[in-house]
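Every protein chain of the complex appears in place save one, which is left out.
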Amino acid sequence: MVRRMNELNTFLFNILLFSLFFNVGISLYGIFARPSLIKKIIALTIFSDTANVLAIIVGYRGWPSPEQPPIPPVITSTEPTSEDLIRFINRAVDPLPQALVLTAIVIGLAVTLFLIFLTLQVYRLYGTTDVRRVARLRG
Amino acid sequence: MIELSTLTYLFMAMTGVVSLVATYLAILESNLIKAVVLSAIQSTTYVILFYLLMAPDIALVYIPVSVGLYPAAVLFLIKKTERTENDSNEVVASED
Amino acid sequence: MRFVGKVLGVFFLVFIIYVVFSGSVSAYDLITGVLVALATSVITANLVISNPSKLIQVWRLGWLLIYSIRYFFVDEVRAHLDVMRRILHPKMPINPGIVKVPYEVVSDYAMLTIANSITNTPGTVVVDVFPEEKAFYVHWINAVATESAEARKHVSEVFERFAKRIFD
Amino acid sequence: MYYLSIGVLVPSLLGLAFVLPLLGMIIKNIRFFHAYASITSLYALIVAAYNFNIVVREGPKAYPFGGWWPPIGISYEIDEINSLIALLTASVMFLITLYSAWYIRSLKDAPYYYTLLLGLEVGMLGCIYTGDAFNLFVMLEVMSISAYALVGFHRNKPEAIEAAIKYGLFGAVATTIYFIALVFIYASFGTLNMADLTNKVTLFWGHNLVSGLYYGQIYAATAVALALSLWAFTFKSAIFPNHFWLPDAHPEAPTPVSAALSGLVVNVGVYAIFRFFYTIFNPFSLMSDLRDMILLVTLILGLASGLIGAFMMVVQDDIKRLLAYSTISHIGLVLIGLSIGSSLISRPDSQAFVDGLTGAFYHLINHSIGKSLLFLASGVIIYMAGGTRKLDELGGVARKNPVLGIVLITGVLQLLGIPPFGGFFSKYLLYVSYLEAGAPYISVIINIISAVSLLGYVRLLYSVFFIIPKREFVRTSRLPLAVLLVLSVACLITGLLSPIISYWLRGFVEATTSKDGILNYWVQGYLVFWGG
Amino acid sequence: MVEELINEILMAAGTLMIVVGAIADLTGSIGLLRFPNFFVRLHAATVGTIWGAFVPLIGAALFAAGYVELGTHRWFVTGGAAVTALLILLLGPVGSHALARASYRSKAAIPYPLIHDALKEKFREGGKE
Amino acid sequence: MNSELYLSVVFWVIPIYLTAFALYSVRAVKGPTIPDSVLAIDSMSYDLAAFITILSILFHSPILIAVAMVLALWVFALDIYVAKYLESREMGE
Partner (left out) sequence: MRIKKLLVLGSLILLVLTFSLAFARGALGYYPLPLPRVRMLASWYLYTTLNPQYTNFTAMSPVAVAAIVWDYRGLDTLFETAVFFLAVVGALTLMRGVTLKSVLNNANNKDNNYGLSLISKTAARLLTPLIIAVSASIALHGHLTHGGGFQGGSAAAVAPLLVLVIFSVYFLLSRGISEKPMFMLWTAGLLGIYLTTLAAVFIGLLTGLNAYVFQNQPKFDAPVGLPAQISGTLISGSLFFLNIFEYLAVAGEFTLVFILLSMPEEVVKSFISGETYE
């Protein structure tokens, strides 16, 4: 029974993982193959977001028991005792990937905002955001 | 008897599949505003994932960035530029 | 003086929201709450409140309380059950129409209250508003009356009566 | 003893950049900004030299930020190679900043320009100094975003904007791919600190007090991570399949920026490849077979980009574009030198190994100096010729200005590899190392690359020198010429002092890549803090 | 003792509201799928927003206030849920209205068939659009 | 204390919510018009806010709640952007 449950859980979790892998593939296709710069930017955001979710999954931990979910890495008391800390360590998820993703999200946002300004400038100069037409106009 | 853990994993799987559908349609959609809206669906699914993966801190950053700021900036951009992606390989999808 | 009144009004609004959202009343929360509320209220006072003297008339709050009880336990329940019946009914009986619903209140907040009350009851949604004409245009799922005075009786009369007492 | 100068250099430069836009709103006198930027980069140069001095005297040193010992916190770790590259970067950037004062004179937007230039320097120095793999990602982004913005600085030029968006879009993909590689590394090794990774891969001690040992299937994960990070690094240094952005981006940038991008920014990718495949995944590591395969790939990529760069140079008719293709070719050469460490080519402590790496770094230095010189000179030439970049229209500029002519010849000879200049000795070392390693055909290809690129340089020299000038040229001021003279003297010095320099470099390479050196990197970067 | 009774009542009320919310939510989503055009779907969305989100949020606030095992941070849940509920009460209708108005004016969504359209007459008189 | 009973009742609410989310996302993906998709995202996010609150009670992690509010706030902003996009000549006007 426990094993079947575990297998079901694994199946469900794998669906998530493979959906994300496919998302990576689709968004890379969008970046490299779609002609519109705006579409490329949308695909770029999806790509970096998917990378971030993958990083968070690395930091996730399995459930200690079916009723006991892992907890976010925040201590809920301001004066924790040793037992509190031990309980916390045994249930909290990995905080480091979350911190890395925090950094990565902000960086991705910065780059995307700058690319949006650049795309606007491309449109001002070329009158189009289609890279094929931009390449043709450039000669 | 179904358990909380299985339900959580089921929720993760559902959001994963929905994000796949939304991503696929967003990339292939030639109407750029629809693409933005579809990528907003994808962002919402990722918010759920961040929440379920016990990373509310990330969710708090990610919601403003992906639901609020990206669509706003891209919509500002589309308003100033072009509404559709002129993809000659594809017929522009008609609205029904 | 008027400005001080506005600031005080916004100050209490912001302070209450801050403390409720923080979920605790420790000294840290209170001190930072006062600071934040002060800064916010000075910046946004002119934007938010136009007539601070209404704030000290306490009976308005009483009307607000009565109104919300009546709204959530009578109007909402009736409207919800009606629309849920229409959704789940196999034939889906809908009869939509856009009707004109005039209003008489003066202040913007009263207008907002009426509009939100109309939209928040399922079955009616404010599609457009013309302040110079003083009329909402409401999309009504079961347009039993197309004439504006009749429609007003069905859609917004109760809300308007209360909104006038609360805000005007 | 922790030297504050190691830790404080990059953050303090960043702080100086933070105030610059605000100062730009207050102060309208453009001279102030020239002075500000020059003093700032001089400060960077002095501190970088001081840090280099520390390393030469006392060996590798690390600085833990926040007092958190690695791998809990981030640390900067400098050894001989990276402090040398940092010194090179800081000195060339100083000259470029001086030159910018001449270049930017007519534009009103000096504060933004200098902010971005300072950001570029911060990014490069941070990439070079850092001892943490994730911090490398952040610093790469700092460097790249300033580079994108600087490429698009001439906002009304369609080509510049197009190049900037191409560079920016695919650069963002490359750095995200590096982020995915880091996720794999963290997932399998449980740490991001380079010294700690080195230990885990090499098993100096193995199980770490703080970060444990391995998690899961490390072999497959490492293979994926290395492949992905190689992709990112080759993008940043414009190696063959990812070189497509460079010939557009480098010429369209403002000239001093072109010099910085071509001379220095591409070095960062090469340096990262060195750090990953010689220190972390070193020849003595558990996964050396993976590393051998990847270095073989880099060898092929290096050969390809060397040849492609050289051939494409010949057919260009735009002076800056020609120089940009020459960058691809030279970085290919450096990568060929770096690829010698594959144990399929040479043994880790053999003569060929040391010669190849020495040649690679020597060539890196020569190329940085020579290429910055040529780009800066091209800026003066274009100015004198009235804004045209076409080779056919330059028509003997150098005849009007002999100083410029001498400088130009120096730079070309440096890159071409003619004896009294440094380029010869570095190319010779590369050539010899592959002969020693028993792969003479690669030596032959190195020669072919040089020979083909000769044609390109000759075209450049011909159009600048051997055409009799038929029209009037604008006169230029002294400042850019002084900068160019300094750089050409540097070219001469790298050649004349080549025995000393190659001796030193050889020492550095041996100290960095030998087993003791790697052990020392780990000891300084991790063990010292834990009192081991 | 009294405190326990109050907690019990709070939790019971909260549970009831949450269950009502879930049912309304499901109904709203079915309506959103079944209804023929955007303007009619707005009504189903209102069901999903007010009873589907506002009511269960208030319910969760009550539940958390009575649920002692959450520890001292339960007031955090109560406060957060209450503020969220208030915001939804304010934001939901405004968002629906803005969307409806924009899609009517820009003809992004066609509201027909309608038995009566006062707005069209208004625009025809005013000569707008 | 009957907290166990109430919790088990609340627990069985989850499948209902999941079904509702599936239906919402069908509408959101299907369209057919842009306002339809936005409306579906809108309702879904508000319900998600409620659901997140319920889950944070079930998970016994009160801190997870802050997400709900921010989600509601920003999805409203999405509505407004799309409305403005459809209505106006330029986004800033």
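Just so it is clear, A, B, C, D, E and F label the chains in written order, and each chain counts residues from 1 on its own.
In this section, a residue touches a chain if its C-beta (ideal position, glycine included) is under 8 Å from a C-beta of that chain, and two chains touch if they have at least 3 such contacts.
Nothing here was measured: the structure is a model prediction, and the numbers come from that model.
**Q** Looking at the whole complex, which visible chains does the left-out chain touch?
**A** A, B, C, D, E, F
**Q** Going by the touch rule given at the top, which residues of subunit B touch the chain that is not shown?
**A** 16-17, 20-21, 24-25, 28, 56-57, 60-61, 64-65, 68-69, 72-73, 76-77, 80, 90-91, 93
**Q** Touching the hidden chain in the full complex, which residues of subunit C are there? Just list them.
**A** 10, 13-15, 17-18, 21-22, 26-28, 32, 36-37, 40-41, 43-44, 47-48, 108-109, 111-112, 115-116, 126, 128-129, 131
**Q** Which subunit A residues would touch the chain omitted from the figure, given the whole complex?
**A** 6-15, 17-19, 22, 57, 59-64, 72-80, 82, 85, 88-89, 92-96, 98-100, 102-103, 106-107, 109-111, 113-114, 116-118, 120-121, 124
Note that only the chains that are shown with their structure count from here on.
**Q** By the touch rule set out at the top, what is the minimum number of steps from subunit E to subunit F?
**A** The least step count works out to 1.
**Q** Based on the averaged CA atom positions, which chain is farthest from subunit D?
**A** Computed centres place C farthest from subunit D.
**Q** With contacts counted as defined, which of the two, A-B or B-F, has more C-beta pairs across the interface?
**A** A-B is joined by more C-beta pairs in contact.
**Q** Can you tell me which chain is nearest the middle of the complex, judged by mean CA position?
**A** That would be A.
**Q** Centre-to-centre on C-alpha atoms, which chain is most distant from subunit A?
**A** C
**Q** For subunit A versus subunit D, what separation do you get between their C-alpha means, in angstrom?
**A** Centres of subunit A and subunit D (C-alpha means) sit 31 Å apart.
**Q** Distance between subunit D and subunit E based on Cα centroids, please, to the nearest Å.
**A** So the centroids are 57 Å from each other.
**Q** On subunit E, where are the residues touching two or more other chains?
**A** In subunit E, 28, 30, 42, 49, 71-73, 76-77, 80, 83, 92, 94, 96, 100-101, 105 touch at least two other chains.
**Q** By residue number and range, which residues of subunit C touch two or more other chains?
**A** 21
**Q** Considering the complex alone, what residue numbers of subunit C touch subunit E?
**A** Touching subunit E: residues 17, 19-24, 76, 80, 83-84, 86-88, 92, 94-100, 115-116, 118-128, 130, 137, 139, 141, 143, 146, 148 of subunit C.
**Q** Which residues of subunit A touch subunit D in the complex?
**A** Contacts found on subunit A: 28, 31, 37, 40-41, 44, 47-48, 51, 54-55, 58, 96-97, 100, 103-104, 107-108, 110-112, 114-115, 118-119, 121-122, 125-126, 134, 137-138.
**Q** Across the complex, what residues on subunit A touch subunit F?
**A** 69, 71-72, 74, 76
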